[in-house]
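Only one protein chain is missing; all other protein chains are in place.
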Amino acid sequence: MGSATGWLDWRAAGSRITIVTDVTVVVAGEAGLGVQSAGTVLTRQLVRQGYHVFAYPNVMSRIRGGHNFTSIRVSERPKAGIRTQANVVLALDEQAAQERKADLIEGGVLVYDSPAEPMIEAGRSILPVPMTAIAKRLGGGPPHAGVVGLGVLCALNSQPLRALQAVLKEQFEARGAEAGRLNAACAQAGFEYGRERFRGVCPCLIPELASWESRLLLTGAQAIGLGALAAGVQFYAGYPMSPSTAILEYLAGKAEEFGIVVEQVEDEVSVINMVAGAAFAGARAMTATSGGGFALMVEGIGLAGMAELPLVVVVGMRPGPATGFPTRTEQAELLYAADCSQDEFPRVVLAPGTAEQAFYATVRAFGLAQRFQSPVIVLTDQFLLDSSWTVGNLQLPIANLQLAGRQSGAAYSFRRFEITESGVSPFLRPGTREQLVMSMGGEHDESGLGSEDAGNRVRMMEKRMRKLEGLRQEAAGLHEFPGRGGATVVVCFGSVFGPLREAVEILAGEGADIGMVHISDIVPFPAKELAQRLAGAKTVVCVEQNSTGQLARLVRRETGFGPDEIILRFDGRPFTGDGLAERLRPIAGGAG
Amino acid sequence: MKPQEFNSTDPIAWCPGCGNFGIREAVKLALSELGIAPWQTCFVSGIGQAPKLPHYITCNLFNGLHGRTLPVAIGAKLANPELVVIAEGGDGDGYAEGANHFLAALRRNADITYLVHDNQIYGLTKGQTSPTSEMGMVTRSTPWGVIMPAFNAPALAIALDAGFVARGFAGNVPHLAGLIQQAIRHPGFALVDILQPCVSFNKVNTAKWYRHRVYELGKDEPHDPTDRRRAFFKAREWGDRIPIGVLYRSERRPYDIARATHGTTPLAAREPDPAVITRLTERFR
Amino acid sequence: MLTAEYWSRAGENAWCPGCGNFGILSALKQALAELQLEPWRVCIVSGIGQAGKLPHYVKCNFLHGLHGRALPTAIGVKLANPGLKVIAVGGDGDMYGEGGGALLHAFRRNPEIACFVHNNGVYGLTKGQASPTSAAGFRTRATPEGTALPGFNPLAAGIAMSGTFVARGFAGDREGLTRLMVLALKHKGFGFIDILQPCVTYNKVNTHKWYQERVFDIGTRQHDPLDIERALERAREWPEADPEGRIPLGLFYSAQRPSYDEQLPVLRQGAPVEARPDPRKVEQAIEEFRQHGRD
Partner (left out) sequence: MAGIDFGLIVTGQAGQGLQVIAQALAGVFVRSGYHVFVSQDVMSRIRGGHNFTRVRIATKPVGADADRAQMLVALDAKLASLHLSELADDGLVLIDPDDGSRPETGHEIVAVPLRRLAREHGREVMTNSVALGAALALLQHDPEALRRPIQELFAGKGQAVADENLACARAGFDFVCAEGRTCRERIPRIAEDAGRLFLTGAQALGLGAIAAGVRLVAGYPMSPATPIFEFCARNAAEAGIAVELVEDEIAAINMALGAAFAGARAMTCTAGGGFCLMNEGLSLAGMTETPVVIMVGMRPGPATGLATRTAQADLLFCLSAGHGEFPRAVLAPADPEQAFHATIRAFRIAEEFQTPVIVLFDQFMADATRTIGNLQLPIANLQSAERQSLPEGAYRRYEASESGVSPFLRPGTKGQLVYVDSDEHNEEGHITESAEVRVRMVEKRARKAGGIAVMLEPPEVWPGPGRKTMVVGFGSTRGAVLEAVERLRGKGLDVGVLHICDIWPFPIDSVRAALEDSRRVITVENNWSGQVARLLRQEAGITAAGSVRRFDGRQFAVAEVAAGIERLAEGKTG
């Protein structure tokens, strides 16, 4: 297919040009050679062009080599999940090209770093570009090959080059003028190469949108960090563990500005006890970890239950057991979060579905912890924490963070566990003049001193558990889409929210009588509300990312409603909307 | 045995230029020179970049949890003392998460070798402060600089009368291989703290930084490893000159496994004796 | 104004009659009185075991937490509200067994808290098992043939971790122990005292008399707490080495370095518990994620 002018007129090859409102661009390559930064630049460039963007990083548990890729979804409406196939793939090395080629849709475009000749393969345009050579000619190295590639994409997708240049300037400003110049040159060279060689090839265009509004672009971890700042976090202790480390690092960066103590501690057992100490001292305190770290914190969470300490634990779930897949996603700690630690005490588990929901859930978590003096677990996963989301805005809620106040009392008369109707005792900060705060992890009487008396034990147990009634009233209701009806009702929790909502949209569009229920406030379990919602359903389906159907068992345990079907995924990768629609179609009956 | 005996096919996931490559060579060299066959070894490793080493050599391996190498290693040694048990992990794995097990291992003095790849940073989680990060070091989790003195494992081991304490350098493979050999031969608990440059996240203690500072005890300067006071002083020497070699060696009796397991045949090879069980049951009659 | 008696709390004491804990309790109350502290400013954090019950008998704030976790919990209290005088208390099984890792890192971190360990060389509350500081050969129900391991030396560990106040007291030497406690409570950093404490019920070896015949104050022997190597040699002196051997008491070592609280930038802005959320700053933080418009 070569031609005298050195470039090929692909129109002759019959590739149709369509403007797609929902495009997926994948940037792939070896870890450490610029694939992550190329993905970040392209994401910011697309947001600058006015699009909603959702980017999910598929990363291996290593620092260099291997095969990483970011799946960037561009569309005019907000998305909360990725698609199974890609329209465009930018691969920074041969291996990445081979790995990702299979994901290309009919008529898709693969641009990859190689001196080979362009060709069409099974209806897909394979466009090699000597990126590293071009970058070297301009004085750059392998990490700059990605920038050349981004320039090529601009030409292919008719994206404005200046948007790319602006983002590159911002991203690499800190590294000095030389770096800025080199990146701009590589982008320019790539753009020109693409415009000359692949004119009119790309089947989908991502033109600049006429209408434009500024949006926030942030990861789930950053949203949680912001939520903590909004709630007035005062103390954070943590230990590095993917995928939660990003929260520790974000808050460490804000520590001095906001006056927050941010401590990296020797291990997770010390982390949870340090957070408990800070909570006892009256600080709004939190930590974040993943399943393995959470397992080491379970005893401390029981201490928070018995000593009625307000603390927040964010858990970023990942495939287990044990070390499992450190950089992948799963939802296998639902029952563990609901039932962990000895004996019973009031606890809250919030399972937000998106970064925006995670921001507000974190603020609510601190509110609930403070008002009910109980441990609150914010249950998220690697998919939610590591993905980049575009969000319109994040309003600052007036977080009602007041602790159960205490009327004045005689000197040294304060009783930390005074029995009250609501079960919540007045809280006082140790160090309050002329009062003493006494608390312990053993059973105790109202003053906080140890007691083995049977009658006292029953009264204190019932006092603590009375808090559940108050917590149930505070629960945010179920999220139902499209409405109340639906012969088939699909139930999910946490980050399956986005993919399931998309699947339901697809199937409803095909005429299926289907509705979804997303549970975010999952402990105390909304048994009454869910039972009512499921009463009318012909078929109840649970969709979750684990291998034993934990949500299904929790639903049956708390409501008696046994789901008829369970759809599971446990290969470490997130559900996609289109993939889920396919698996739901035979159950819900959409016209495929 | 030749070092190549220990090559395995598993693709290596370390960064090019990582200090771990040097340590891997030293481990292979030491094992082959001691004439130990892969099937006679029992590596126990934690989680991080260092603990992947045994995946890249032919050996028996229990790759367990972050920070929990030593109790597993002691359990394996008790079960089958014929195994050459080597625990391996990083500085975060060993001196933060595993600090309490390190203390107990020093006290128990069981016959296991403990190799710590000390790169003074958390690698796999990309650049947080580690217990051995230097004072003032800026990392992603301590933007204001580290405020605590580095966790000096060799000094702690010497103060608690460990039987064998050495410090090696990943950049000097033959010397390190020699230390590992002596550590394996040592009958009790043997610590080898290995200074290991991390090319990706520790821009302070680079290979070049170490080359200018490291000197060999017993070669560049005489050193009597049985002199505890001297050893303790040497273990705390840091900065312009950093000593590597056998810092301290004492005659402490190793943990008596035969006494602990009440028998000489390995636990793993013993079968229950019905007569004993009947005798014990009868005592409740 | 405040006498030791003022610091007592009414209520039944669960310790065995003659227990060494009573000596530690009265020394602590005496030290608190001498420092003229107010009860509501003092917070004791304790672990689980007989020593963990101490705060129930002192008029102060307390959090009686988990076995082996008094130190991280105490650090959490102190960093959240530096205005409090925080004391971590626990037994030898609690602090040197379950909580050994946390102790090493507390020496390193050097927070401004006092740490008093009731070292009776046995697990009392669970009825007499060998503890990390039991001497080799110590017979108990869990170690019928005698422990095979040498006792753990907390002072040597503290010195090696460049602790800034590493001391040992004796429950039977009330006056000396009080003096050490006052120093530890005033110390600008981690004030650690390993307190030898006879257990009348389960430790028939290290009895009150056994200690009385062996302890001596290193203060009377021109001991220089700045000389680390000398301190380490002192710390190793124990009758296990030679039966007639003496047991040194006093301040062994005091590395000269600032406390963690002094260096942590955040604490210069006042107590974190007092920090008010500033909506304006939060909005600024949110705006940092806004993607700027077209240039």
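Going in written order, the chains are labelled A, B and C, and every chain counts its residues from 1.
By definition in this document, a contact is a pair of C-beta atoms (placed from the backbone, for glycine too) under 8 Å apart; a residue touches a chain by one contact, two chains touch by 3 or more.
As the structure is a computational prediction, the values presented were derived from the model and not from experiment.
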Left-out chain, listing which of the shown chains it touches: A, B, C
Omitted-chain contact residue, chosen from A:A133, A:A411 or A:M465: A:M465
Listed residues B:R68, B:H117, B:R140 or B:R213, member touching the removed chain: B:R68
Residue of C:S8, C:T143 or C:Q263 touching the missing chain in the full complex: C:T143
Which of A:T21, A:S422, A:Q532 or A:T548 contacts the chain that the document leaves out: A:T548
For chain C, the residues touching the chain missing from this view: 12, 14-17, 48, 50, 66-68, 93, 97-98, 100, 123-127, 129-130, 132, 141-145, 147, 201-202
Hidden partner chain, residues of chain B it touches: 10, 13, 38-40, 42, 44, 47, 52, 55, 58-65, 68, 70-80, 82-83, 100-101, 103-104, 260-263, 266-274, 276-281, 284-285
Positions on chain A where the hidden chain makes contact: 60-61, 66, 269, 290-292, 294-296, 298-299, 302-303, 305-307, 319-328, 330, 332-333, 335-336, 338-345, 440-443, 452, 454-455, 457-458, 461, 465, 546-548, 550, 553-554, 556-558, 560, 562, 570-573
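The rule is simple: only the chains that are shown with their structure count from here on.
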Chain A and chain C: spacing of chain centres that average the CA atoms, whole Å: 42
Chain A-chain B separation of Cα centroids, rounded to whole Å: 37
Separation of mean Cα positions, chain C and chain B [Å, integer]: 30
For chain A, residues that touch 2 or more chains besides their own: 255-256, 262, 266-267
Residues within chain B bordering two or more other chains: 96, 99, 131, 144
Chain A residues touching chain B - in the complex, by the definition given at the top: 32, 60-66, 238-242, 245, 248-249, 252-253, 255-256, 262, 264, 266-268, 292, 322-323, 326
Residues of chain B touching chain C in the complex: 96, 98-104, 107-108, 131, 144, 147-149, 151-152, 155-156, 158-161, 229, 232-233, 236, 255-256, 259-260
Touch list for chain C against partner chain B, complex: 98-102, 104-105, 108-110, 132, 145, 148-150, 152-153, 156-157, 159-162, 228-229, 232-233, 235-236, 257, 260, 263-265
